[in-house]
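Of the protein chains in this complex, all but one are displayed in their positions.
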Amino acid sequence: MSDSTATANGAVAEVHHEHPSYQRHHFESVEQQFDTTNFAMWLFLLTEVMFFGGLFTSYLIMRNWYYPAFVEGSHQLSIFWGTANTAVLLCSSFTMAMAVWSAEVRRKGMLLLFLGLTFVLGIGFLGIKGIEWHEKWEKSHVPGLRYSEASFLNPASDKEVYKEYHDKPLAPDMAAKTEQYFFLYFALTGMHALHMVIGVGILIFIMVRAKSGAYTSGHVTFVENFGLYWHFVDIIWIFLYPLLYLISRY
Amino acid sequence: MSAATIVTLPDQSTARIPKMNFLTKENGLLSWLLTGDHKRIATLYLISITFFFFIGGALAGLIRLELLTPQTSLMAADTYNKVFSMHGLIMVFFFLVPSVPATIGNFVVPMMVGAKDLALPKINLLSWYLYVLGGCMMIYTMAAGGVDTGWTFTTPLSTHYLNTNVASAATAVFIAGFSSIFTGLNFIVTIHKMRCPGMTWFRLPLFIWSNYAASILMVLGTPVLAIVLVLVVLERTVHIGVFDPAYGGDPILFQHLFWFYSHPAVYIMILPGFGVISEVISTFSRKRVFGYTAVAFSSVAIAVFAFFVWAHHMFIMGISNYSAIVFSLMTMLVAVPSAIKIFNWAFTLYKGSITFETPMLYAFGFMGLFTIGGMTGVFLGSTGTDIQLTETYFIVAHFHFVMVGGMLMSFLSGIHFWWPKWTGRMYPEKLSQLAALTTFIGFNLTFFPQFILGTLGMPRRYAAYPPEFQALNVFSTAGATVLGVGYLLPILYLTWSLKYGAIAGDNPWQATGLEWQTQSPPLTENFPEIPIMDHEAYDYEWLEKQQQKEVASVG
Partner (left out) sequence: MSEPGEHNENNQHHIVSPALYAVILAILLCATALTCGMSYIDLGEWHIAPGLTLFWNPVVALAIACTKMMLVVLFFMHVKYSTRLTKLTVACGLFTFIVLIGMTMTDYFTRAWGRW
């Protein structure tokens, strides 16, 4: 019957042509490869949106039910570190976008510079997060592991926070709900931090490859797609900041 | 059945399997374990899911054996709980969800769009490894004593009242979920970006449309399952309290997040099956699918509406009546696109030249059984009747009609339809028709009595039941035995056909579709040159012209 060179109507598409070494064989052109992997990364980001979506839904419900507990819980978070971290991450998004630009205009030195800055800012973010979490542990605000409601039953006992906010003591059942707030705090920032750690890890890989010129000869796909991931993690934090830190500071 | 058949095989005395094909291209274990070839990955998947199907089937056998008697005679009630939970988990996550997409879909999608492979071959291989990892985790769970929450992990039972292997079962499902996500992601990207020149959206086979819709559901729905399983494990280990009322949590929140995935999951399971049926019915009626656009758009409509209906699994769980109204209304709407498809297939059959090869027998079985299952779904979507029928055997019968009578039948239809393309060989037709018939009869005997049992009030997930229900249960178990034979036969004759089956040639079914224009089994790269699509889908006139041209040309 029909032989193995059969095509739809006998017409044959372009004969096998020269292609760059980084073009995979099942793609017809570099442009197709770029478009395809870019689209694939966007779809992956959609899965991440829905993944965090479950946590945001839980947050929304608990905040509506236990608003006073959430307010007083959020007063325990340092507005200074939180805002600093937001600025750090926004700057890291800028440096990442600049890194992609550097790859696009094929300037290896600038690429390494901006990747390095992104890396430093990413580590900085994680460091600040570590400081915050450590403080939570010290003050016994880690749900399930080390939790005490003393700061909420009797806010005056926590001098620094009380000086700023003069919180009223919560009723015992509402004070117990502050543990829900902190669970969501750790779940959201923890899941976010996990994504940051993965991002930083891939960033190291990219920096090593960038040094050997992998991304400054026209093949920017990997850097561009990683940039999408990095910006997405930034966007999650853009929402976590007001939801966790800025509930009500008046 | 008439003796007419459209099967056209090459002259068996001279026909040979092509020497160079995807199976012979490379040898050795590593060439399989490190392959990027979508057809090899599909084969790996086929072997794996068949393995899990038989484990799940054995568990089903145990369930039916236990239910022969009203008392808990064969096993303790706790053990029975574990048996049906493992049956559900394995069948849903390790058989039904990957069944058509990961096996037939992986094999056929690139060829149908005219591409040399899926967009992301390494991700495809990763998807299989994740499936195997999740499967091993599930087998470990079984060996460690199983889990008895039901496949639905309902809180607070799963988080507070059990000391069975919930965490390992949840981890297994979590991993398998990512396998599913990556398959869906790969399909969406391939269908958008890898279509050959001339392959517009409306020239695609409807199998592609159905898998596209299912892939959207996989990508958008599965991550929510992932996060809710993480929360369950956190609840069990660290006692965070998100599902615990004593801490201010809400067990219903679990169900909202769980069913947000698990309702689209049932469409993930059935949509690819719809795709198979479109292909099979068209081929064996020698006719374009009636209302191509309607079938294509209804697939996407199902995918969209699937996200709006999940709380119909929760009508009796304590959600507010107002939201129950909203979800009930949406459920009525989601039934419409599925019904549209049944009408379209029926009109495809009308004035077609129908023959009754095995894939078509399964397709007929599908149309009848899925219609019954779907209609009973509408009864359940109405809150009033649902209160009576939910958590009874009516539900069990409903989902087995759509999943087994629907999905599994279409899976078998697809396996038989693409078997000649996959292996280059035909299976024995009479025996396969007998198996199809056996399956149909066994299925009805097994599950129809369960509708009656449910209406009479027999609860689901109970090892013991009131004695007045015994007769129907015995009926059901007898049917299950017949069904088991019906499922065993294909394994035996399909394996047999690998060595002794007739050589199939490129297009034994005279089907349209680019995959039938390649050799059987196909080359690793599918097409030596990317084809150019210049005709509509299901264009049987084009096929005839093509065959006349080949008869006229030399060799």
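In order of appearance the chains are A and B, and numbering begins at 1 in each one.
To be clear about the criterion, contacts are C-beta pairs under 8 Å (C-beta built on N, C-alpha and C of every residue); 3 or more make two chains touch, one makes a residue touch a chain.
Computed from a predicted structure; not experimentally measured.
Participant: Which is it among A:L45, A:L153 or A:M207 that touches the chain not included here?
Facilitator: With A:L45, A:L153 or A:M207 as choices, the missing chain is touched by A:L45.
Participant: With the missing chain put back, one of A:T57, A:S78 or A:N154 would touch it. Which one?
Facilitator: A:T57
Participant: I need the residue numbers on subunit A that touch the omitted chain, in ascending order.
Facilitator: Touch with the absent chain occurs at residues 14, 17-20, 28-32, 34-35, 38-39, 42-43, 45-46, 49-50, 53-54, 56-57, 60-61, 64, 79, 83, 86-87, 90-91, 93-94, 96-98, 100-101, 104-105, 218, 220, 224, 227-228, 231-232, 234-235, 238-239, 241-243, 245-250.
Participant: What is the set of subunit B residues that contact the non-displayed chain in the whole complex?
Facilitator: 192, 197, 216, 220, 224, 252, 256, 260, 307-308, 310-311, 319-323, 326-327
Simple rule for what comes next: only the chains that are shown with their structure count from here on.
Participant: So in the complex, which bits of subunit A are touching subunit B?
Facilitator: Per the touch definition, subunit A meets subunit B at residues 1-13, 15, 24-26, 28, 32, 35-37, 39-40, 43-44, 46-55, 57-58, 61-62, 65-66, 143-145, 176-177, 179-180, 183, 187.
Participant: Which residues of subunit B touch subunit A in their complex?
Facilitator: Contact set of subunit B toward subunit A: 10, 18, 114-121, 123, 181, 185-186, 188-189, 192-194, 196-198, 219-224, 226-228, 231, 234, 238-242, 247-250, 253, 256-257, 260, 505-507, 514, 517-519, 523, 525, 527-535, 546, 549-550, 555.
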